[in-house]
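Notes for the one structure printed next.
One chain of protein is taken out of this complex; the other chains stay put.
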Amino acid sequence: MDKNTQKARLKSIKKFNAVKYKEYNKKQRRKRIPESEYMTTMADDHNILEFDNLRTYFYTDAGTVKAVDGVSFQIPRGATIGVVGESGCGKSVTSLTTMGLLAGPTGQVAGGSIRYNQKSQNRAVDLTKLPRKEFEKIRGNEISMIFQEPMTALNPVFTIGDQLCECISLHMPELKKDEVEARALEVLELVGIKREGILNNYPHELSGGMRQRVVIAMALCCDPQLIIADEPTTALDVTIQAQILDLLRNLKDKINASIMLITHDLGVVAEMADYVVVMYAGRVVEQGTAEDIFHHPAHPYTIGLMKSKPMLGEKIDRLYSIPGNVPNPINLPEHCYFKNRCESCVEACEGLYPELVSLSKTHKVSCYLCGKKGGEN
Amino acid sequence: MAEEKYVVEVDHLKKYFPIKSGILQKEIGAVRAVDDVSFRIKEGETFGLVGESGCGKSTLGRTLLRLIEPTEGTVKINGIDMTSVKKKDLRPLRPSMQMIFQDPFSSLDPRMPVGEIIGEAVREHGIVSKSEYRDYILKVMEDCGLRPYYIDRYPHEFSGGQRQRICIARALALNPSFIVCDEPVSALDVSIQAQIINLMKDLQKERKLTYLFISHDLSVVEHISDSIGVMYLGTMMETGSKEDIFAKPLHPYTQALFSAVPVADPDHKMDRILLEGDIPSPANPPKGCKFHTRCKHCMGICSQVEPEAKDMGNGHIVKCHLYDDK
Partner (left out) sequence: MSDNKELLERNLKEQDEFEKNQVIMTPGQLIAKRFFRNKLACFGLGVIIVMVLFCAIGPIISPYGEYEIFYFDVNTNAEVRMDKVSGNPNLGVLVKAPISASHWLGTDADGRDVLTRLMYGGRISLTVGLVVVGIELVIGILLGGIAGYYGGAVDMIIMRLCEIFYCLPFVPIMLILSSLFVGYGISPQKKIYFIMIVMGVLYWASVARNVRAQILSLREMEYMQAAESTGIKTWRKILKHLVPNTIPIIILIATMDIGSVILTESVLSFLGVGIAWPYASWGNMANVVTDSIILKNYPNIWAPPSLLILFTVLAFNFIGDGMRDAFDPRMKR
């Protein structure tokens, strides 16, 4: 009997997915989308990117995975935003959605918007609705991305020079060949690896740290407004990580771009970010300035996360650990997703998912505990 | 000090991997993965081994267990010289020394249920009688925080943290006295990391286990270890008790390594020692002190003579010319 209900459930999922896929394909085939459809206005002109209730779902055979479920935060111009969370919390999907790199039709934007302040055209656009042609002008040009694995992000059969120059001439077709090369050397100097013959090196001839610098150089070559760095130092050693973080910090001052730093390492975030967004199971549980998050964490998950990471020079006998596991992303409950692991959970947690409450101008938390206490922690 | 029992004694251990080339497979050189390493671990203690990727720390761990044959040197575990034991006599000695691997996804056979994974070797070595077998497995699983009904499930149903618990249970089921933990938590999320580390500490207390804890994460190593060794390009640069090493790191590499760790505090003052350049290839390590190419305090002698191991008191041993005259 259990088998039958399961079968029926799978069937209904399949049917539901088919409808969604069809809708998606229809949307993809549309040509000539009127500008009015994707033009929007920024909530604050100072922001470069605004996520507004973004929802990205994956329609898989086992059910709908709400990878990103109602995420809202802003990236101010020139600021570094750190997005932290454990694997599967939706931080990478958020960045992929921003870059328009979702693998459709399984992965789709189910709602909400990503407003991008396109200063070059003096307009604001919604990246979730932007037609592909328009998107290509922004992607890699105004918004660029640094990937986690420097080895796989570079094509092993082309030289560094080939890849950089291709990238530059693609986005700046007006440049001549020697100008392109000069520009390539310029960005390599920016990341600190300009040396004789580097343009003729193949990726495998460089070390991991050097490769990551090349990847960063590629992201920089078109003067981006926003750099999305997805775990840029996870694959690197500590001493190399220190070099890269140092580089990123210095770059930010030089190039006047915003950085969206996605990582699971609280230490990296504390060093780099001005604002921090903590995600859990596809939702933002807490956001605020680095000061807010690290000195006055309010959400039990944030607190648990900080306590469970041993600090250098700290003497504790036993680490704090959050009990249980990350919930299954399919069919998440109505109540707070963290409820089952939360040590300070109260009766109210049985209710609906808590709203995001403002504790101060910058600090927002979605937890019933904080609403009641009103700002203390 | 002298009466204390050492579970692991490693003396001048070397492991060179030959580099072969050509049709005749002639040896043209060697990767010095482990180059003259010596250290000791006391019973019930944890020795933390830190270093960057490619420094030979994993090779060292595997050589201790003779999963890789050492080139030179001796390893004594529980007083038995493992390097001189014949290969076929090694099998009965295996249960006393176990290993926990880094990648919880490739360290479990996908086609075996959990109970079988844990119990396979238990049956093989006849650790418990047939009638007690199932209860014994369930007991081990419970000790490692695994639910009894997991016994018939397959690895693909589990998350990384639970898989790592299964790995620990597999090692523990054989009643080992010494466990090599090769980056057991680096593939896990922070909140799960803490669970596994706590579990390992609890088990150590209960069963008087001795750990060799290999990791690149300094904060984790500091938390779990009693003494620490820092490796760079196959050489043990500095060993000593946790307190000594963290309070006053002597070797310039150790100092740089410690200062490179990001601290989860935005107000933390940054007086970081940034290392220039990259790690040289272990196939062609620099002459003299292996670290001299990146060292801030490099002197003339550093590029010529390899420094001797110097005991700076209290078992704090460092290999650096800076301390030659002391």
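Think of it as A and B in the order they're written, each chain with its own count starting at 1.
The definition used in the following text is that contacts are C-beta pairs under 8 Å (C-beta built on N, C-alpha and C of every residue); 3 or more make two chains touch, one makes a residue touch a chain.
Computed from a predicted structure; not experimentally measured.
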Given the contact definition stated above, which residue among B:Phe17, B:Tyr136 or B:Tyr154 touches the chain not shown here? B:Tyr154
Sole contact to the chain not displayed, among B:Lys76, B:His125 or B:Arg272: B:His125
Taking the full complex into account, find the residue in B:Val8, B:Cys55, B:Ile77 or B:Leu108 that is in contact with the omitted chain. B:Leu108
Contacts from chain B to the absent chain lie at residues 62, 65, 67, 90-95, 97-99, 101-103, 106-113, 120-121, 124-125, 147, 149, 152-154, 156-157, 167, 170-171, 174
Residues from chain A at the interface with the omitted partner, ascending: 2-3, 6, 61, 323-324, 327, 339-347, 349
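As a convention for this text, only the chains that are shown with their structure count from here on.
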Approximate Å spacing (C-alpha centroids) for the pair chain A, chain B: 34
Flag every residue of chain B that touches chain A in the complex, lowest number first. 52-53, 159, 161-162, 189-195, 197-198, 201, 216, 218-220, 222-223, 246, 256-268, 270, 272, 274-275, 278-279
How about chain A: which of its residues touch chain B in the complex? 86-87, 207-210, 237-243, 245-246, 264-271, 273, 290-291, 294-295, 304-306, 308-313, 316, 318-323, 325-326
